[in-house]
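So that we are looking at the same thing, I have put the structure below in structure tokens.
One protein chain is absent from this view; the other protein chains keep their places.
Naming follows writing order (A and B), and every chain is counted from residue 1.
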């Protein structure tokens, strides 16, 4: 499913002394089946934009199109609800959303809100829990008895259980140890490969380089750059000037370039870097 | 060098009758002025060990000797003054209603006279670069800023040891670097001993030694250089240094690179000098 933003503007608390403009003329296209990264600092409007993806916020002006549904400033609740199922949003530290008596019930909560029967919801829940690596014996336990990492995976299963066509991930690996981070990104890669359009909000340039095919840079409520990570990361000065950093592979290539090594294109992944160095070493 | 901390055969169970030891016969020493990192996967017992050192939990058995004195129920408050701890969640250790109130909190607890508090609050805030936020409320601060305030609160009390209990794991990359930088500076200035519980490679690479914990036991103690050659770092809760991965993969491709740990700039130098300019 594709999502597009057409001249979206958002103002918090308009016409009050607390009025504050968060988004300025956002034009954005998330292609169906793509893996899109959204990058920007705290205060860049990331979180506001995120909330437009599943209509938690309605644009002050402009439109957000999710698949066939057009979301406008005056859209009604009934029109919006299906979007919440089509676009599954995993917020940062999602484990804070867990509330039900058992792990299974909590994961089944989402689908049931969209008319799925209790039995069917539990079947899907079992499937998704296994997918995220939660074993059967934990299904009847209280979610609060689990470890932090397990709780996070249960929360993610809760979103996957809605079978969304788009999966939005807000810093999904925040606070996890290195192994858990790798496992989690691999999980999302698998889900993406099955056809789910994926949007990743992140600070980690390496994740952008390793997984995303499209990248949008947000600053002070505006899109300041967009395109393929491969291309955007070539402009190291831009990235540094906006305090965004580049992938480790690119940084290392710059160290070599500073010493005299020629790079036609700066690599953005480790494998590309290793290949380039090997080539250069073998061909003198 | 003097020993500032001696841990001998420390054990701790979550429940008294349980067989599961969160900390299982742990022993190690820390010398004054050292930077020690404790790493391990979540659940390896590293955080529990840190809390036992600060007397926040009582060990089932074993000894904790801080600056020559054994920690007991009777002297815990006194010995605790030698230890300053920064916790993982920036919000959940911020007590004061404003930045200056929070920095003053520890001093208030120790009955420091007001005149002195005023001076020390200012000095501490300057040390961590938060002077301009003196009257701000925590709701208006970023995670990194809140952690800096926590550090200021510790600086104001001048302990001997500062324990960072995953103090950077909830911060964004920028905030993380800020904190590491501040801790480095105050360690230098005040001759502090740093114990850092972490997953972060940058923090760990600053250590004099790294203690690796798994399932409540110490698996190994090594210097960063020695440890970074290990292929299974991810398994023990640390990122693998980028340079180590690159070097390994280049070797797999047949390039002649000696088996030792290179930092990124060292590796770049080596590659340029030895392999790329022929």
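Note that in this section a contact is a pair of C-beta atoms (placed from the backbone, for glycine too) under 8 Å apart; a residue touches a chain by one contact, two chains touch by 3 or more.
Please note the rule applied: contacts and distances are computed from a predicted model.
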"Energy-coupling factor transporter transmembrane protein EcfT", "Signal recognition particle protein", "Heme chaperone HemW" or "Cytochrome c biogenesis protein" - which is the UniProt name of the missing chain: "Energy-coupling factor transporter transmembrane protein EcfT"
Residue in contact with the excluded chain [from B:11, B:24, B:81 or B:142]: B:81
Sole residue of A:45, A:62, A:94 or A:247 that reaches the chain not shown, by the stated touch rule: A:94
Listed residues A:109, A:188 or A:233, member touching the removed chain: A:109
Where the missing chain touches chain B, by residue: 51, 54, 56, 77, 80-81, 83-85, 87, 89, 91-98, 100-101, 104-114, 117-118, 121, 137-140, 153, 157
Touch list for chain A against the chain that is not drawn: 13, 18, 51, 54, 56, 77, 81, 84-85, 88-89, 91, 94, 96-100, 109-110, 113-114, 144, 158-159, 162
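Methods note: only the chains that are shown with their structure count from here on.
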Inter-chain centre distance, chain A versus chain B - centres from mean C-alpha coordinates, in Å: 30
Touching residues on chain B, where the partner in the complex is chain A: 41-43, 142, 169-170, 172-174, 199, 233-235, 237-240, 242-243, 245-246, 249-250, 253-255, 264-265, 267-269, 271-272, 275-278
Parts of chain A lying in touch with chain B, wherever the complex brings them together: 42, 147-149, 174-175, 177-180, 182, 203-204, 243, 245, 248-249, 251-252, 255-256, 258-261, 270-271, 273-274, 277-278, 280-281, 284
